[in-house]
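For this depiction, one protein chain was excluded, whereas all remaining protein chains were kept in their positions.
Chain IDs A and B follow the sequence of writing; residue 1 opens each chain.
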Amino acid sequence: MNTKKIISASFLYVDDFVNVIKHFKSEKRKFVTYSPVPNHEIEEALGAKKSKVGLFTLAGGIIGLISGFSLAGFTAAEWNLVLGGKPPVTLIPFVVIGFEFTILFGALATLLGLIINAKLPSYKKLKGYKPEFTVDHFGISLEADETEVASLTDSFNTFGAKEVTYE
Amino acid sequence: MDRKTFLQILGLTGAGIVSGCKTDTQRLIIPYVIPPQEIVPGIANWYASSCRECPAGCGLLVRCREGRAVKVEGNPEHPINQGKLCARGQATLQELYNPDRLITAQMRNAEGNFVSLETEIAIKQIGNHVKSLVSQKAAKEIAMITSLNSGSLANCADEFMNSIGGEKPVIYEAVNYSAIKSACNKVFGKNIVPKMSLQDADMILSIGADFLETYVSPVEFARQFADNSDAKEGRKSVFIYAGATLSMTGNVADKWIQIPAGGEKLFALSLLNEICKLNPNPIAKNFSEGFSADSVAGKIFISPNDIKQTAKLLVKAKRPIVMGGLMCDEETQIAIMLINSIIGAISKTVFLNNPLSYSNISTDEEVEALIKKCLEGTIDTLFILQTNPIFTMPKHFRFDEALKKIRMVVAFTPMLNETTEYSNYVIPTNTPLEDWDEYQPDASIRNYQQPVMESVFGVSSTGDYLLEIFKSVTGKTLNNSATYYDFIRANSKSSDVEWKQILGKGFSSKNISVSETPKILAANLLKPKIQAMNFDAIYFITTPSYKYYDGRGANKPWISEIPDASSSIVWENYVSLNSKYAELHGIKNHDIVELTTSEGSIEIPAKVSTDIEYHSVAIAFGFGHTKFGRYGTNVGFSPLPLLSKNLWSASTIKIKNTGKWTRLISPSDTDLQYQRGISQAVLLSEIGKDKKHHEDLNMYPKVQHETYRWGMTVDLDKCIGCGACIAACYAENNIPTVGKELISKGREMQWLRIERYREDEFADYGNRYIPMMCQHCENAPCEPVCPVYAAYHSKDGLNVQVYNRCIGTRYCSNNCPYKVRRFNWFSYEHPHPTHLQLNPDVTVRDKGVMEKCTFCVQRIVEARDKAKDEGRLVRDGEIKPACVQTCPTNALVFGNLLDEESLVSKLKNNPRAYRPIEEYNTRSAITYLQKVVKDDYAPKKKNKV
Partner (left out) sequence: MEGLTYKQVNDSVINTLAPPRKFYFAIVGFFALLFAMGMSVWFYMIVNGLGVAGIRHPVMWGVFITNFVFWVGIAHSGTLISAILYLFRAEWRMSIYRSAEAMTVFAVATAGMYPLIHLGRVWVAYWTLPIPNEMLLWPNFKSPLIMDVIAISTYLTVSASFFLIGLIPDIAAVREKATGIRKKIYTILSFGWHGTNEQWRHYGRAYLFFAALATPLVISVHSVVSWDFALSIVPGWHSTIFAPYFVAGAIHSGLALVITLLIPLRKIFKVENIITIKNFESMAKVILLTGLIVGYAYAIEYFLAWYSGNPYELAIFKWRASGDYAPAFWTMVICNSIVPLLFFFKKIRTSIVGLLVVSILINVGMWFERYVIIITSLAHEFLPAAWGNYSPTWVEIGISFGSWGFFLMLFFLFAKFLPSISITEVKEILPTPKRKGGSNEH
């Protein structure tokens, strides 16, 4: 019988790290990468698709625009009072309301989008995560059979890993 | 149910609401289990009565709700005021509800301090005292001095004194016309003050007679005067004012002849002289010998032509009248009387067959005689009825010393004043609104007063006290009337039916036969004595304040808070100086100056203006009480120390700048209108010409109103700036008075203010007025800025302010171009019992909300509902907001703008019509009509300031 291990390696240099990612992608392995800052080269290496957050923003914005105008319009119509010689429903002043609501709903939707997509908040400890990953180390962790550990560690070191751990 | 029983019930119910006065009866009252048939909660009762703020005797209608008087209005049927009322009349409620009124009698103890005791007991004690005097055959040592009462109270007092064998009561009034009386006596052998009328007068000459303020019958005169000027655009009536100060009255004159204070006599004589030249009359000629205009004019610093022209106008006129003010002495009044008879004013504008109540006032001689007796110690007991001589008598009379000499001084008065300081007993009395009484303004009219409500402080009436005293003295009843009511009832000599009608109406009138004009009696006319004016001297004069009359009005905050018509100053009086003189002597506004006459000196702030003749200084009388309740005490300064014998006649004076400084409080910082055309005037010949036309652009479709759009017109040619409208507004709309301090901070609460601007176009002196209240704009700038819809435009064109929706952002006020919105900076208190006056139909606003003129929406709603019930539209003139209702000159007109036939619509299309700040297209519902200036009396146009 063989047991699964989580191996995680940390790198100091982005170029090493990118090579590692390329290597394992070519091996079609599933792995998680960590980095203290967002980095284009890494993203390219991972070849990830564009985030869907934008759609949330758009939806929120449209809903906001509609609800802003309709709130102003319908309440004014319900009260039906003449103010300063203006008819009860006058669109011009409502533009401001519509606009502000667009922004507000858009922003809130974006927040929602982030939370949903990035699966935040998630307080459970991630195996393979190391504190340095949020400081100055680029990290990669992947799951492997006990038997593989030795070979993987070697390959990490050849890519110039600072340290390799497994559990 | 007859009136008396009703009144008993009314009394109880009244007491129910008058919490604290009769706590024991409250229990009986509060639940309207079986309401007295005349009291329906929520429905007002109106009772006819009579105004006693001054002797003019206007008729009143008093509006009562749940047994308490909430508003007084002029009685439309009353021949004198025809529904109109002045500010003092409107404020009579504040005498009724004055929180400083006495509840129990006051007796001076050994230490000389007042102690309260049951009024009944006090009356008993007084009664016994009088009794002992009578029994000692010392009744002659009993004297009485009373305010002017013609009619029952006068009779009652007379008979009282008479039947106990005391002195005849002396009737004392500071504002008396004894000069006219004796002049009339000398000229016509009639010892009276004749009734005067401005009705259809086409030439009015006033020699210091402020007939729109305090003179004889101001409301009546104001109404008649306005009726004349009403026709100004057609027939031209002329009004010339000759006097030292440009009073509120002088301000509306076509021409002001600036004669120095004390120059009136010379002016009158020379005028008489000139008139005799045009219209010979031996006696008059003889009397005015040697006073030709050319010889006299120089002495009073005017041009002879002024006199000659005036003479011509008077002779030419069909219905002329000449009036001599208080400062005119007997000889001046004789001259005026002669003029009036020569120019044919008698029986047209001056009626010798109809003596005014003023005729009953005792002469100074009679008063002095009484005082002399007192000083000699021959008077033991003095009754003082409803008068305050210590405040009004110059020290020459030595009345204070006299009172000290008297063993027992009994003062009958609703509240403590300067005179009560010298009395041993003070008996608290009702105010006229709580009393039965009867008063005769002139020979043709009898006013009747009924108690419109239970005595607020549970006290009784002067008459009843007299009757009680009489009973305890003699054991009998006076004219076998148990109560003063019976006395009046008997006095009225009317059947029960008539009596009810009279009470309902409030007065009874009878026609008086027109006697043919009496001959002038030559014999009595001695040559007048005159001393020339000194060019270097400064002459001082005081005139009764149009707000406080002779000072009796000083305890009424509503009036105190109305900005003075000629200076906009509130809660204060001042000495007015000619600006040229002031400049010469380095005196500026607000400087405190020291005035010194032969009699004494006072320090008083100065107000510099061009509205006073160069050689004259003037102070309004009635201010400076030292004891007159919380509202009346220490308001302004009394000129009394400066005065010699006669209160009103001029005297030379020295002015010294003390270098001290005070701030005279006025709600407005400037009185220039910077060419903004807010209060407009126009030459008679130019009416309708060069009118700016504003095309009526609108971004949105015009507002459609159903059936009504309420609007108002204000005729600035009629507005005299008297402030009656403001007082009425205070009373109707529960507006708090805030006092001097807050007004200086711009916190006044008046919904309706009269803006005063200097005349800057047609003269170097005088004021223009413009009543400014919510304009109820169609495109109201205040409405859309309110975040919570507290301000909106109602279907009938009102600009509505919803108090309980307002959150107090105050944006509406910022955006109101007319600045007519008032904010409740605090929760203003209505001290007991003033809260009883609050109009139950109007919300009492609490701190933090905005408020403003509502066009008296409560009245609109009432009338509209009534009309609805009767299935008709509201009639034109059916609705009268408080200000419109009371305006003595009918300057304000209210009505439905959608109705082409309504008076207001007609006036709106008058060629004089304009709207301030019209270019901002607020489309306000209030239209102003330009003031008219007659070409002949207008100097050629100057550049506006």
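Keep in mind that, in the parts below, contacts are C-beta pairs under 8 Å (C-beta built on N, C-alpha and C of every residue); 3 or more make two chains touch, one makes a residue touch a chain.
Keep in mind the model is a prediction, meaning the values are calculated, not measured.
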Completion exercise
Result, missing-chain neighbours among shown chains, is A, B
Practice task
Taking the full complex into account, find the residue in A:I7, A:V20, A:A76 or A:A161 that is in contact with the omitted chain.
Solution key: A:A76
Exercise for the section: For the chain that's not shown, point to the residue among B:Q386, B:S566, B:Q673 or B:T927 touching it. Expected result: B:Q673
Practice task
Decide which residue listed in B:Q501, B:N534 or B:N814 touches the omitted chain of the complex.
Solution key: B:N814
Fill in the blank from the handout: Interface residues of chain A toward the undisplayed chain are 12-16, 32-43, 46, 48, 50-54, 57, 61, 71-72, 75-76, 78-79, 83, 86, 90, 93-94, 96-97, 99-101, 103-104, 106-108, 110-111, 113-114, 117-118, 120-124, 126, 129, 131, 133-136, 160
Exercise for the section: Mind listing the chain B residues that contact the chain we can't see here? Expected result: 668-676, 678, 742, 745-748, 753, 755-757, 772, 781, 784-789, 805-811, 813-815, 817-819, 822-827, 847-850, 916-917, 920
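Keep this in mind: only the chains that are shown with their structure count from here on.
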Practice task
Could you tell me the distance, in whole angstrom, between the mean C-alpha positions of chain A and chain B?
Solution key: 83
Exercise for the section: Spell out the part of chain B that touches chain A in their complex, as residue ranges. Expected result: 698, 700-703, 777-784, 786, 789, 791-793, 923
Practice task
Report the residues of chain A in contact with chain B in the complex, numbered from low to high.
Solution key: 79, 81-87, 90, 93
